[in-house]
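Coming up: chain A.
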Amino acid sequence: MISKISENLDKWNSRQFITTLNDDNISQNKKSDNLKKFPKEISSIVGDSKIQTSKTESSLLFENSVIFKISSKFDSKIVVEFVKPSRIKIRVDPANIIEIAKFLNHELGFDHAESVTGTDYPKDNQIEVIYHLGSYLRDDLAHLVLSLTTRTDRDEARLPSLLPVYGSVEYHEREIFEMLGVYFDGHPRNERFLLPEDWADIPPLRKEFHIKGR
Partner candidate 1 sequence: MENFDYKINDTQKLGLEIIKEASFDDRLMTLSVGPQHPGSGHFRFVIKIDGDYIVFCDPDPGYVHRGEEKMAEYRTYIQNIPHLERPVIHDSTNITYSYSLAVEELLGIAVPRRGQFIRAIASEFNRQIYTLYWLAIYGIFLGHSTMFMWPAGDRELFIDLMEALTGARVTHAFNIPGGVRNDIPNGFKERCLRQVSYFEKRLNEYEDIFYNNPLFRQRTEKVGILTKEDAIKLGVTGSVLRASGIPYDIRKVEPYDVYDEIDFKVQYLKTCDSFARSYVPFLDMKESCYIIKQLLDKMPESGDVRTKLQSNVKGQSGESYKRVESGRGALGYYVVSDGSPKPYRVKISVGSFRNILALPHLLVGSKLGDMPAIYWSLNYWPVEADR
Partner candidate 2 sequence: MVTVPKKFGFGSFVSSILWLVFWIVVIVTLVGLPLIFIILFYVPLPYIGDEVLTPYLFFSMMVDPTRTIPIIKFLIHTDIFRVMVFPGFGYAAIIAAVTIFVERKFLAKMQLRVGPYYVGRWEGILQLMADGLKLISKEIIVPSGADKLLFWLAPVLFVATAAAVTALIPVAPGGWVVADIDVGLIAVFAILGFFPLIALLFSWASNSKYPFIGGLRALHQMVAFEIPFILSALSVVLVAGTLNLTEIVESQYLYWFIIIAPISAFVFYISSLAELERIPFDLPEAESEIVAGWITETSGMLYGLIQLGTYLKLYALAALFVILFLGGWTGPQIFPEEIIPGYTGEKIYNHIVINGIFWFTLKTFGMIILFLLPRGISPRIRIDILLHTGWYKLIVLCFINIFAVLTLIYGGIIPTGGILQ
């Protein structure tokens, strides 16, 4: 395990530009055309890396080396939202997500999806879906959780399903379908899962759905 880490570190040290990867500017430089529709304010809500204070930037070497591997392949297709100890968040376009997920699974060794979360952002009129990916087989990646994020339009929420890549997202995507109304193309069962059979309301985790009396 240690040898693998040091190997990665060596690789990382040979690169110059990753030292600037923590700046938010680098992601803007890399933005491609299809990512431009994401508004800039998102980074004010999500993606603030100031919070982590316990570890210095130099201890994020390993995380950055992982990001380098991804960005060297999908240079303009990913946006790095933040890098924190053991946590990476990258944002991709829905069109590229299966391709990138396949790369993450088969090449990098993120072999399972821990959880899939949907978050509603009515301000941006978007719904964010986050795949928290982890690795069981590779010891050096075991502590790392990579958040693969994509966003879709709120009014016509449709995303490609990651079920062909990660078998473990089956029930999670079903849950997001009923809780946030995101239709997953390629998922065999976009149906009710946890909610009552007679549920006849909007998807409950959308922000315009309010708990009674609140």
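Selection criteria: all candidates are chains of the complex that A comes from, given by their letters.
Here, a residue touches a chain if its C-beta (ideal position, glycine included) is under 8 Å from a C-beta of that chain, and two chains touch if they have at least 3 such contacts; residues count from 1.
The model shown is predicted, which means the values in this text are computed figures rather than measured ones.
Enquirer: Going by the C-beta definition already given, which one of 1 or 2 is in contact with chain A within this complex?
Expert: Among 1 or 2, only candidate 1 touches chain A here.
Enquirer: Per the contact definition, I'd like the list of chain A residues that touch candidate 1 in the complex.
Expert: For chain A paired with candidate 1, touching residues are 44-54, 82, 86-87, 89, 111-115, 117, 119-120, 130, 132, 136-137, 139, 142-143, 145, 147, 166-172, 175, 193-196, 204-205, 209, 211, 214.
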